[in-house]
Every structure is written in structure tokens, then in C-alpha cells.
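Okay, structure first, notes after.
Excluded from the complex is one protein chain; the other protein chains are retained at their positions.
Lettered A and B in written order, each chain numbered from 1.
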Amino acid sequence: MSLELEFADGRDVFATEDMVLNMGPQHPSTHGVLRFIIRADGEVMRSAKADVGYLHRSIEKIAEKVGWHGFMPYTDRVDYVAAMTTNQAWAMAAEVLGGVTVPRRGEYCRVIAAELGRICSHLLAAGAMGMDIGAITPFTHAVRERELINDLLEELCGARLTFNYMRIGGVAWDLPPGFGAKVLRFLDHFEPYVDELDDLLSGNKIYIERLANVAVVSRERAIAYNLVGPNLRASGVKYDIRKHLPYSVYPEFDFEVPIGEGRHGSVGDCWDRYIVRLHEMRQSARILRQAIDGLPEGPVIAKVPRNYKPAAGEVHVHVETPRGDQSWYVVADGTEYPYRVHIRTGSFAAMAMIEELSRGLMIADLVALIASFDIVAPEVDR
Amino acid sequence: MRAYLDAIAAGYPTVSPALVYLIGMLAFGALVVFVFILPVAGITSWVERRVWARIQSRIGPNRVGPGGFLQWLADGLKNLLKEDVIPAAVDVPLFRIAPYVVVAGFVAAFVALPFAGSLIIADLNIGILYISAITSLVVIGILMAGWSSNNKWSMLGGIRSATQIICYEIPVGLSIFPVVLLSGTLSMQGIISAQGWAPTSWHMFHSPFLFVSFLLFFVGALAEGNRTPFDLPEADSELVAGFATEYSGMRSLLFFLAEWGNLYVIGVLVSTLFMGGWQVPHFTDNGVVLAVAQFATMFVKAYFWVFVAMWVRATLPRVRVDQFMTLCWKYMVPIGLVNVVGTATMMVVLPQGSIVLRWIMVAMTAAILVQFARRVFFHLRRANYGRLGRISEGAA
Partner (left out) sequence: MSDYIPVLITLLLGVVIVAAMSNLNRLLGPRKMTAIKGEAFECGNEATGPGWGRFSIKFYMVAILFIVFDVEVVFMYPWAVIYRELGVFGFVEMAVFVLVLAVGYAFAWRKGAFEWR
């Protein structure tokens, strides 16, 4: 309100008491059990403070008790929207400590699984984004496509959500016969679909109005807050672990790292975060095609003793999950149990930023902001 | 309706005409309310779910009755059997009164809604003014519900709803004026009589001003009916369930009943004001056949707009509070004013309108529709329906 009326002591005449609102843990748009304590003046927020910990399952502590092999199923639960990449991170950490080399076919299987998982996760993110700002249809369309990937992954490892596919030293099972052709067939169907989603959603006037210039994260703030993954790239920082800190067989593939360009507003707004995910799906499809074309023959898993005891030491591995750089710090003390595991996740960094970004936003913008950061509650709390 | 009852009263000279009128009205009113309004509102909920499902490549409710047609009855029954929770901290009298106000406001709008040439509960001489006044009762009910719930989400929902409805009252009011100017009456039947059955005689195509008015009216009516893209009061991803958060069982269903019923009211208003209402060519002298044809015409036209509202809801995201304020005050209100002045000017310059202009308007609208259809078909061809089925089962 630009009516500049003030009391003699400088207080704004129109200032009203702030309303304290709890958004979450039981709220439709908090993507799991998150809680925000909102201080709002009518519709405009003074601040939204994140209160994390509702989904804490002490996964890091469990690692210290279940052993190297036994921890693999738990890693699915770190980020159940994209379990393949967390699987991979744990396997990589253990392999580095134990000096295990994964066979090339195993690495290719991992890449195929991880990229399918990435598409899955980004589809859910894009769909939920539409849902959170009130468009119901994109979600069902995105989930419909996600279902096809789930079918593929089910065939691959028997599970649709918590895959438990990877093992220390490789993957649990080789690709089933004809799997590559099925993936290619899916991609033939999927690549036009991404364009369709782009048509349906990205150009929608209301969609743009709701997302462009909302919660802009500048390049500097993004780096200062240690945002990772698509959230960072949307702010114009070209940084992708797969390219810049390469692991597995990613250097063999030709793909691009999309960054936010601020097509409808400033670089780093909610719309950029959305479109970066959309472009990443296309890049993942590219990687998948190359991986299936170049799939080598051979074993998929190295020989790893059942009683796995890596030498004492510590390791820090980085994996590019759909929510960005997930780094695992693992300490081994030479026994059959890890001494300490620490996971640093992308959602956690993004959560920290919400309080700063929320000032002056509307309540409806907060919903868009959470969705655009693609926060997955279990990944925040572990 | 009046004429029928007078005729009946004439047949019974011993009974007071006033009594016949009262009883007849009560019977007809009850007939309309229970045989038409409630089923239409209920069935609309089923239609909406099916339409959404189709748009979202789902199936939708298809279990209860043929094609799930009886789903609305099942839902009603289920809500009847739900516990009626009144939270401890609410303002109980207001909490209880709120659904009454909402439903009464919505049902009372049907008094002046024409169904056919002779079928209208009461052809009030201030028809359209009455409807825009009585439907505002819904705001009061929603505000009551929001305030009495003693819950911040409800409060926000209620206040949002009130803000939205009163804001859009103005562009909607302004977009009615061009029609009233042309018809010279506020009566619903009068407005319809001023038009004919052919599109060229519809108010919508009188001039560009009327066409824009029609668009304004439809958008404003969506906003007043709390429909997407203006469904902020019950924005489930923001306000949980808005003003209805604390309501359970039948009471909460009644709010939604009013919402679905209001859709039909919107449809009837649009077709009455701009699309010639129940007007059909005079193809027979049989009054009953004609009335049925008129009723069907009205229903199809009204339900077409109900369908468009569903379509819009399944397509568009929701606007933000500041955006709907901007849209209303900075765009729709000035455009509405220009429309009024423009139509008034048109009527001074061309008192009888211009048939050429009407034909041009019809042709342009047809061209727009054809272009739209072409775009739809283009996208349909491009769209990848996801008919692959389960890829993993298909032969590679």
C-alpha cells in the first residue's frame, strides 16, 4: 500500500498485528512432513521459518549398526523419490574405501538406472509444481509417464520406489533381456512428451505470472547458501557433479548442463528452477540413449567378499542426484561396520534458504517456492 | 408461472386466488428445488469429476451406477453418515448458520432464472439485479463460516473469498449494463425476448463491446463462483480447505453443493444475457413441445458454460491475490466502463444496431473458434497419449 500515512512516532498507520500460522506438518503442499512457522500480515509474509526434523529416522546412525552391505536398503529411504542415486552414492563410498573397481557393464547399468530415476524425480517435481500452484492436470500427466519408468525399473529390480538395486562392486542384477530396446522405445515416446509438457505448462500465462520473478536467488546468494543441483544451476551457475567432478562413466557421455536464463524474469526465479528440470529430463534421455548404445559386455558386479571390511580411512564422495550434489562422508575403522556416515543433501541446503527468501512473499508464493526447490522431506531430515 | 396459476384459480371460483397462488408456488418451488436444483448440483459434481478425469487421462468415478452416474448420491449418503464435528473453540451459532446462508442464497437465485418461455418461478421485473444481489448472500455465508471457525486457515479463506467476490461484483455489474441498455429491461424474460434464436440476434454479437462484455462477465462470474483460476478461497495447496476447513459431514458438502449449483446459475446467466437464452425457432404451435424444446435449448447452452468452467479448472493454475486484484481493478473495471460508454455511444449512432456488424461479429467468432479447433487438433496429433500401455510387457 503506498498510502504513506504515519503516526507521529513513525509507525505505519496501516500496520496490523502479524498472524502466526503453522504450515505443516500436516499440510497438502509441504511435500511430506515439513513445518513452516509463518509470520504474516494478511497475505504477505514477514518470514517463514522452517522447522525440520519431523521425518528424522536416524539413517546415518543406522549405518553404524547394520554393516556395509546391509545399509544398502536404508539408502533408498534417504531420498525415496530418487532412490537409485542414493544407492549409487553409498556404493561408491564403500568401493573407494575398499578399493573395489566396478566392471564397466556394472557402471553402465548404474548410469541407466540412475538416469531413469532422475527423469522420474524431475517428472514428479514438475507435476507437483503445477499442482501446488493450482493446476491439477500436469501432475496426473507427469505421473502417467512416471508410471512407465516405474514399470521399467520394476522389471529391472523388482521394486517401484525403494529399489535396492545397486551393490558394493556393481549392481545386483544384469539388465533383463530386451531391456535396452524397451528403454529406447520409452524414450521415443518420452522425448515428444517433454515437449508436450513444455507446451502445456511452461508457456501458460498464469503459470509464468505465478513463477517468474518470484523468490529470485542471485548467483552469489545461491553459492553463499551452498545450493546444489538444479536449484544452483537455475541461478546461472554451470555446475554439475557429473561434468565437473566426474564419477562413474559419465565422462564418456555427451550431454549439456542446462542453466537458468531468466527467460520470463530474473535469472534464478521459480520459473527458471522449473525449466532447468525440464531441460535436464531431455539431457537424461540423451545420456540414456548413449548408455544403451554403448553398453559393454561383461560382468555387472565385481567380486566383493560377503564380509566386507574396508581398511581404516575416510572418504567423501559426491553424486549428482536430482536434488543436486549429495555428498557422503564415510569413515571406516577397518571393521565390518562403518564408523561414521554423514550425508549432506540438496534439499537441506535449500530449506535453509527459505527463511531468507520468504520475506515479503505471499503465502501462495511460499508454496511455489517449496515446489520449485523440489524439497523432499525425508532427504532434509534423513 | 403466474399466468398458469391464475388460470387454475379461475377454475376454482370458490377458493381464494391468493391461496391457490401460494400453494401453487410452494409446489412449483419445491419441484424446482428438489427435482431440478439438487440433482443438477449433485450430478454436476459427477460430471466435473468425469470431465477432469478425461482431461487428466484418468478414468474417474465409474463404479456406482452406469458410468458412475450415481456417485453423487453415494457421496451424499456417505456424508450423511459422517460424524458432524463442531470443534470446541468455534462460534457455534454462526458456525451453524453459515451453510444456511450459503445454500439459501444459491437456491433463491433460481427464483428469477428462466428455464423456458413460460417456465420461470417468478419473472421479477428487476430480475438480473435481484440475482446479482441475492447471490451475494453466499459471500456472507462464506465469511461467516471462515470467521466462526476460529481457525486461521478458515479465516484467510473466508476473507479471501469475500475480497474476491466483492471485487468482481463490479466488473460483472458493469458487463451487465450493455445488455440492459440494449434490452431496456432488467427482467430475465425481457432480456431473452429482446434476442432471437439465431446467433446474429444474440446480444453477444451486437457489437465488439458486447462481445468483450460477455468475456468479462464469464471471467467475473468464474471469480464470483470461486472457480479456478480464481479458487483462492479454497486453494487446497495453500489454505488446506479454506473456509470449509473445520466443517465436516453434510455441512461441508452443502458448501460444495452451492458451488456446483452456482456453476449452473453462471451458465444460465451467460446464456440469458448474451446467447439468446431459451429462444428456439417457432417450429410448432404445440405449447408443450415448444416448452420442452426451449427448456432443452436453455439447458444445453447453460451446461455448455458449465463444461467450459470445468475445462478451465482442469487447465489453468490459480492466480495470486495481488494478481486477481490487478486483473479486476486495473483491467476489467476500466474495460467494463469503456464497454458501457461504447455501447451507449453505439446506440446513439445506430439506434437499431447494424445487421452487417452482427454478421461480421459472428463470422469473426466463427473464425476464432475454427482457429482454436485447429490448434486443438494440432496438439492432439502431436500429443503422445501415453497409450503405450505397460512398456515392459510389450514386445521390443
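Basically, a contact is a pair of C-beta atoms (placed from the backbone, for glycine too) under 8 Å apart; a residue touches a chain by one contact, two chains touch by 3 or more.
Since the model is a prediction, treat every value here as computed from it, not as a measurement.
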Of the residues listed, B:Thr185, B:Ser201, B:Thr315 or B:Ser354, which one is in contact with the missing chain? B:Thr185
Which listed residue (B:Val40, B:Val240, B:Met275 or B:Met298) would be found touching the missing chain in the intact complex? B:Val240
What chain B residues would touch the chain not displayed? 1, 18, 21-22, 25-26, 29-30, 32-33, 38, 79-85, 87-90, 96, 99-100, 103-108, 110-111, 121-122, 124-125, 129-130, 134, 147, 149-155, 159, 162-163, 166-167, 169-170, 173-174, 177, 180-181, 184-186, 240, 245-246, 249-251, 253-254, 321-322, 325-326, 329-330, 333-334, 337, 340-341, 344-345, 347-348, 351
Could you pull out which residues of chain A are in touch with the chain that's been left out? 1-3, 14, 16-17, 19-27, 35, 41-44, 360
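To be clear about the criterion, only the chains that are shown with their structure count from here on.
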Could you work out how far the Cα centre of chain A sits from that of chain B, in whole Å? 43
Across the complex, what residues on chain A touch chain B? 19, 21, 27-29, 43, 130-137, 140-141, 144-145, 148, 151-152, 154-155, 178, 181-182, 185-186, 189, 192-193, 195-196, 199, 204, 206-207, 209-210, 362-365, 367
Chain A partner, complex, touching residues on chain B are 52, 55-58, 152-153, 156, 160, 228-229, 231-232, 235-240, 313-323, 379, 382-384, 386, 388, 390-394, 396
